[in-house]
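Here the complex is missing one protein chain, while the rest keep their positions.
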C-alpha cells in the first residue's frame, strides 16, 4: 500500500464514520444537521404549496430549494464514494429515497410539473428513526416494534375480518339506501361503512331511510366494540414484552448452550447442569 | 362392486377431496382459485354499480358475470354430486349462500331488477375463513375467537346498558332540542345519541340550544369514557388466553416439587433433576 | 288472626312474591311480561313522535297508550298495597319513576302538552337491570360494576383534568379564531374543544386560521392519546376483578377469623395458626 493510498483509505474511512455512523461527536453532529436540513427542506416544500406564500416569496423558496438539492446531492455522492459496496447502498431503501429526493429538482429542467414530485422528500423523514440511535429512545422503540411484530398475525386476521365485514355491510347499505341518498355505488358504500366503522364519521354521506339508520347504528356499535380487539391484542403483547425485558435471565448454559432461562433458575432446564449465577 | 362403479366411486372421492378439503395440492389450488374468482366476481358487481363504468363496459361486465355464474353453478352442482349427504350441504349456511349467489342471475330473465340481488355474492367472501385453514393463521384466529367468546356475556351486558342509555338520553334530547333543531322524532334523536356516544359524529344533526350542547358534551365524555369498558374486558380475556397457551407445562419436579416450568423443559430449573416428559 | 284476615294476608304475601320477587315461575312471568309492556309503551311513544306515523295512526296509538297507562297504574297500586312499608316504595327511585311514567297521561286532561312528559317512561327501562336477576348475567354485571366502582376515583380525577383542559384550550381557541370563524363565544369554543378532544368531530364548527388548525391538531392528538387513560384504568381493574374471583382463598382463620388469605397459604397471615386446607 502506498502512503497516499493509505491516506486516501483513512480519509474515506473517517468520512464513512461521520456519514454512516453516530458513535463519534462528528458523526452525531452530521446526523443532527442532516435532520435539520431534512425538516427545513420539507418546510420549504410545504410553504411552496401554500398559494399565498408562494406568490410572494417564490424566488427565495426556489433558491433555498436549489441550495438544499445541491447539499443533498453532495451527501448522496459522498455516501456512494465512502462506502465499500456502493451498489448495496444505491439499491437499498434509504438509497432510493435519497436519490428520489434530489432527482425531481433536476428533472424540472426538462419536464414541467415533475418538480411536484419533490414532495417525496418527506420520506427522508423516516431517516429520523435511524438517527434516533443517538438517544436513549432506542430501547423503547425496540419494545414498541417487538410488541407490534408479535401481534402482527392477530392484527392481520382482525383487519381481514373488518374488511370482509365492510364489503358485506357496504353492499347491504347500497341496496337499502341506493343512489338517491348518496350511496351512489358499492365502492362508495364500502367507503362509507369504513368511515362509520372506524368512528371517523365525516358526514359527507349519511343514511336517510329508517332501515339505513338502524343498520348504521349497528355498524357504529360494532365499530365501537371491535376497537377493543386490536387494543386488547397490543396491550397483552406490551405486557409480555415488558415482562420479557424485565425478567430475562441472560445466561447461556455452559454445557448445552441453551438460553432464555427463568430469572431464578440455577440449573439449565434442558440438560440439568449448573448455571453460572 | 363392478369395476365401473368402483371407478366412479374413486372419481367422486377424489373430486370430493379437491372441492371440500385442502390437504392435497389439488385441493389447495382449488380453494385458492375459488377465492380469486369470488374476489373477481365481487369486483365486477362493484364496478357495475359505478354508473360511469357500467355505461361504458356494460357488455363486458355482463359477459364476465355470466361466465362466473356458470362456473359457480358448476361448482355448486359438483358439490352436491360428490358429497354423500347432499341435503346436509344444500341446507347448510354455506350451501344456501352458494345457491343465493348464482340464482339471482338466472332470475333476471324473468324478473327485472332481481339481478341486483347478486350483491349477496359478497357473503361468499366468508368462505375465506374456511380456506384460511390453509395457512398458519388458524391458531391466532382461534385465540381471537376464544377471547371474544369468553367476553360475550360481559359485552352483551355492556351493549344492553349502552342501548338503554341511548334511549333515555335520546328521548331527553328530543324534549330539549325538538323538531326545529333537527331532532325530528325520538328514533332520530336516539340515532343521533348513538352517533355521538360512539364518537362517530357525522354532524348532519347537531344540538343548537345551550342546554342541548351541555348534554351533548356529557354524552361525548360518557362515550369517550365507556369505550374503556369493552376494551378492558377484551384485554383481560386476551391476557387469559395468552397465559393459557404459555404456561401449559403442568409438571412438578419429582425431586424438589417446584412447578411452573417452561414448556420445553426436561430438567427442573431449580434442582436439575429430570422431569417426567 | 281471623281466617279471613289470614287469607287476606296470604293473598297479599303471594302477590308480593309475584310482583317484587323473581324466584317463583309466576314471579318470573310477571317480570318478563312487565318488561315487554315497558318496551311496547316506549315503542308507542317513539312512533307518536314520528310525524308521519302519528298523523295516520293517532287514534290507535292513543288508545294503546291509555291501555298501557291503566295497566301501569294498576301495577303501581298493587305495588303499594302488597308491600309492608308502602312509603318506602313510593319514595324510592323506582317508585318515583313508576309514578312519573303514568302521571303525565292523566295530567294531559288538564294541561295541554304535559303528555309529552310521557317520555319519562323510558326511564322504566332501567328496571331491566332488576329483572336481569332472572338470568346468569348477574355475575358478569356485578364484575363490571365492581371494576367500574374501583376505578371511580381515578376516572373522576381524569374527567376533572379533561374538563379543565377543555376550558383552557377552548378559551385559547376563542381568542385565536374568534367570532367570524364560528367560535362565537367561550362556551361554544369549549363545546367545540370537547367535540374534538373526544374525537366526535361534528364539523359544524371547524378552525379556519393556520394557528387554529395547528392547535386543533394538538388537541386531536391529545384526545387520541388520553383515551388511553380511562382504558388503561378500567383494564387493570378488570384484570384485578378477574384475579380476585379466580384466586380467592375462601377460608377464614379458625383462630382469629381473618379472611382474604393467599391461595397457597397454609397458615393464617395474622396469627400464624394452621388453616383448614
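The first chain written gets the first letter, and so on, giving A, B and C; residue counts start at 1 in each chain.
The working rule: a contact is a pair of C-beta atoms (placed from the backbone, for glycine too) under 8 Å apart; a residue touches a chain by one contact, two chains touch by 3 or more.
Nothing here was measured: the structure is a model prediction, and the numbers come from that model.
Residue in contact with the omitted chain (choice from C:36, C:63, C:77 or C:157): C:157. Note that of A:15, A:78, A:144 or A:164, the residue touching the chain absent from this view is A:144. When the missing chain is restored to the complex, the residue among A:19, A:45 or A:186 that touches it is A:45.
Touch with the hidden chain on the side of subunit C covers residues 153-154, 156-158, 160-161, 164, 167-168, 171-172, 174-175, 184-187, 190, 196, 199-203, 206, 210, 213, 216-217, 220-221, 223-225, 227-229, 231-233, 235-236, 239-240, 260-262, 264-274. Although one chain is not displayed, subunit B still touches it through residues 199-203, 231, 235. Although one chain is not displayed, subunit A still touches it through residues 42, 45-46, 49-51, 116, 119, 122-123, 125-126, 128-129, 132, 136-137, 140-141, 143-144, 147-148, 155, 159, 162, 187-188, 191, 194-195, 197-204, 223, 227, 230-231, 233-239, 242.
Assume only the chains that are shown with their structure count from here on.
At the centre of the protein atoms shown, by the Cα-centroid criterion, sits B. Computed centre separation for the pair subunit A/subunit B is 29 angstrom, with centres defined by C-alpha atoms.
The centroid of the Cα atoms in subunit A and the matching centroid in subunit C are 43 Å apart. Multi-chain contact residues, meaning those touching two or more other chains, occur in subunit A at positions 199-203, 231, 235.
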